[in-house]
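Below: the structure, in structure tokens.
One chain of protein is taken out of this complex; the other chains stay put.
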């Protein structure tokens, strides 16, 4: 339509394209969730309903954006990873981040009543999330990022489990519990749980200890025994063969997107630090859809 | 808590601070709202419920973020402006944009049933919004940005009103109406509306013709008659006196934020291109809270 | 010419356009000049030859880039300012900065023998400079930037003058002089200079006390007496009337560039903190060439 003399202001918009051939991680975080968890009486140290709601919202994001390879969530945060070959929105940073944040928030609000049927959202201070994009130049770094989040999950959960057990079951004040835990290492906390409360931390639920990982499900690959696996591993860690430097054509992108939509999106609570997770699911790093389980018959 | 050997991945996060002493406009846009408006049967050319819902969500954003000076909305887009002196989130771009996008989306979903009581949201493809931040170095440019959006509103609304009248009342096909309107100017469209359908475009509702502007309400200033106003205007267009180059201290910020929270957030449908709107509400450009209406007595 | 299959790597170049309608300051700094000044026996506290060489190189930069409005130098650093309306190299940051750094370095090396005829450059560790661009959204901030550099010049020169007088004339060791100056304020240093060495700091050369400012010379404007100058000052501080938001057309740019080339580039050692300097040379802030001195007759 007709232009106006004011249209020059468009020139102030600055490009924000993320570097090609680089993993893009979008991490979102709940805003003020400490206060929010008090307001809606989230169970300590972990509220299963709240985590299931986070996972449900994240799974919807994965379904709406087939370009996403994997997501990992813990507490009120979630990280979503786009493949280096991803061309969605021309890799514009703000567009990628806001689309994820908005889609996630929408489902979080929409599905709230499913997970908190007796606790309606109050009309002010609705839950909200902020987000940011971070680039990782290769898959080793992406895996280290994911490991970082899962180690954090472990460290925080062991602390929180011990702290809240001391407070809720041990009758200690928050301050006393905090004081006693200061400077302790993992084995100390395990011992407190076991000796004082008969709790074996290993028996805690996996979702609390490992967080949640979401990905598309294809037929799992066999893991080669270590002796032979040298080569296999190397291949896996290699960057995918570049198509014009890893930039697939538009029609290739559409085809891959379509294939990805067909795969089931699954939520898992497993170790993503060791190689096994990635070796059995090579499609996550390669960005190439695997065989659908149905096809295996 | 304890660090892990993976923590180095944090160093890949890159700073994204917006330039100090510069207006920040965050514009959000509905994603795929063409399809969405079909799905939920939005009335053509304007669906009052949908616009009221946009305005309600935007008003909540303004209430939650007192640093915002003004917002302007049309169709499925909304622009929010932070003052040059704003220090919220250290002016980190992604944080500012995602907070607005997330808060807006949350309220849009949450309030949907209020405005569309008979049309529940469907569980896939929820409404979502993307967003971006644009910087404008002075208030003249901010006003030109706002004018750009309001001129766009006018141009689009006149076109849409004429087009849909020709189709819905005139029984024309979409293609025929489009064909006839090609190359027409405003007066042509006004004439089609008036001569064929007896519609005076000037009598259309202001919300459709002008869009919606949201701001905090203080006591309006008198507009000086033009003859004397030379100086007044100049003052108004000047950038605010710099406090350390326009960067207020933390306690000044808190004080201003508190004052802003007290003001009523109002939704208006008025001309924001001419000077009058801005002259009568100098607090928008100055960033300094005006007198509350109650105080005037 | 023909493209190769490797050409896709061009897509990794990221845009780096500086915000329109914003002052651009490119500051360059000598690399390792402390060591260099020892190597070539620069006179302490100020080496007139070295400063004259800096100024000569900066003046050549001003002549080669008519888009520059003003430059200010002190010690081994120089700041060059482009007007908000500048469109040179589409305002690409790297291009603007490297062009200035390269041109400056070239003249510094080329003219070295003129200022140090008995001290030829040695073939390793040639003098070199780094640089960066900083944006300032309005002329108040540009002036504050310039004031910052000139205040720094004053503070450093008073310190250095006192320190080297104590060492060179007073026979103190570097450590003792440093120790005695620790915690002193300006008046203390003035007193040391005057009482012990009979030196009145005010009589030191202006180039050392004020640094060097370079600009194009037009006919100076009369400064209105303060009583009346209120309005004049305001006008001066206003941003220039925007041409499409301050973005002149290509032919306007060429015309202005041509006019600027005609003006003489002068090197001055005067106060640039107070208003007078700017009021008498309004073309610096306005970006509009003034009247050439010749025209005044």
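Note that the chains take the letters A, B and C in the order they are written out, and that residue 1 is the start of every chain.
As a working rule, a contact is a pair of C-beta atoms (placed from the backbone, for glycine too) under 8 Å apart; a residue touches a chain by one contact, two chains touch by 3 or more.
Keep in mind the model is a prediction, meaning the values are calculated, not measured.
Considering the entire complex, the omitted chain makes contact with A, B, C. Screening C:109, C:172, C:220 or C:270 for touch with the missing chain picks out C:109. Residue-wise, the contact with the chain that is not shown comes from C:141, picked out of C:54, C:70, C:86 or C:141.
Interface note for the absent chain: among C:121, C:199 or C:292, the touching residue is C:121. Summary of contacts with the chain left out: across C:131, C:211, C:248 or C:289, the touching residue is C:131.
Counting the whole complex, the residues of chain C in touch with the unshown chain are 1-2, 4, 6-10, 12-14, 16, 28, 31, 60, 63-64, 93-95, 97-99, 101-103, 105-110, 121, 123-136, 141, 144-145, 147-148, 151-152, 155-156, 159, 185. For chain B, the residues touching the absent chain in the complete assembly are 5, 8-9, 11-12, 14-15, 17, 19-21, 244-245, 247. Where chain A meets the missing chain, the touching residues are 19-22, 84, 135, 137-138, 140-141, 144, 231, 234, 237-239, 242, 245.
As a convention for this text, only the chains that are shown with their structure count from here on.
In this assembly, the C-alpha centroid of chain A lies 33 Å from the C-alpha centroid of chain B. Inter-chain centre distance (chain B to chain C, centres taken as mean C-alpha positions): 42 Å.
In chain B, the positions touching at least two other chains are 135, 141, 144.
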